[in-house]
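A single protein chain has been omitted from the complex, and every remaining protein chain is retained in its original position.
On to subunit A.
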């Protein structure tokens, strides 16, 4: 068994004062900021690379003292891209508090439909709007064209399909949650609305086309990989453990399941782990240079126990995908690894499009189910004081944990969001990219974008802001050893 490696370039061996500091600041995240700092020696060799991110943590504090039924609606405001994930993770945690050990069939299927709509729209947004410009035009192509408008001009069908895929996912969310963004569909113990039959018919009329476009998206990513396998397999590649939820039967499952961890060679380290005990499996390390914690497997420790989450982890962690088209694509993906797990960050895009296809197929199946229009929407039982809700958000495993007192107020809240799990992986990826592409080179916007491409592959929450309409709010400053600014680069300039 070979364990994860890493941590090269986390801390420079030479005294920092003798090195030149380059800061990419801010790297915007969804509702916050992060930055990348590089330390270069006098031969422009990279000595240290760090991705620092300001995280969501304020929510854990101000949710304290609030009534528990307010939580699913409040915490979804963590994010504007995948609020449904937070909404459902919180509701799942609070199902335990209201004693709803098993939801009604209607409630579970409506939540599942909402969530798969979320996966569909978020994956479409990330691939088509945010990442396809890099992949279709090249990482260092003309910055002015490297955006969705450029894609629309050069590949109008691709852009149109991306927009309409996302629109369909948003529509699924609107019909199950009341709004496209920040609705109220899930409540502790169930849901507050069923899907009207006429709304199901409306979605059914479109879903065949959605599945078709999702298949096209997988083919597009495969063509990109085939056109330059050295780049797609090698760019920023590092080995690590992988972690995700897996259904009880080993199926890929975004809504519910148990935790499974594989090592870098694909061997199973942990399986069937009850999410209610997540704190026994995962610890978080604090580093002085970042606002975001570094999760790791308690049994392996921080050096060996870090792991990837998200599409690349999920597609390789499950035993199968329970829809036929996506399962066929998963097999091709696994074959690409020739018996070894695929660790390439750019393969995240491939895995993500397989998941997009699976989400579309699952929605198509669910829409035929009359339980979606049922009337038994919520349930409750013996009150508990604590609950954990885990869900596979578009970006990876999302953990919500609450404790509630006898007066119904939240006393503690612990959230581990997907981007946090991928903290160390994103750092590893940009270190490898910096070593490979930046060493000894004069820094340009195109090279700066290589760092972003590596970060973006993970679809962290910051990808939206860093790539909005091609105007990445990134600034790069060159300072001499004395701290004087000797050069400045801005991607918006």
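Criterion: a contact is a pair of C-beta atoms (placed from the backbone, for glycine too) under 8 Å apart; a residue touches a chain by one contact, two chains touch by 3 or more; residues count from 1.
Throughout what follows, contacts and distances are computed from a predicted model.
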Check: Of the options "Aspartate carbamoyltransferase", "Fatty acid desaturase", "NAD-reducing hydrogenase HoxS subunit gamma" or "Na+/H+ antiporter subunit A", which is the UniProt protein name for the chain that has been left out of view?
Finding: "NAD-reducing hydrogenase HoxS subunit gamma"
Next item on the list: Specify the residue from the set A:117, A:183, A:311 or A:425 that touches the hidden chain.
Entry: A:183
Note to self: One chain is left out of this view; which of A:22, A:39, A:73 or A:221 touches it in the full complex?
What the structure shows: A:73
Check: Which one touches the absent chain: A:20, A:167 or A:193?
Finding: A:193
Next item on the list: Just the residue numbers, please: which parts of subunit A touch the chain that's not shown?
Entry: 65-67, 69-70, 72-74, 77, 98, 177-179, 182-185, 187, 192-193, 378, 407-409
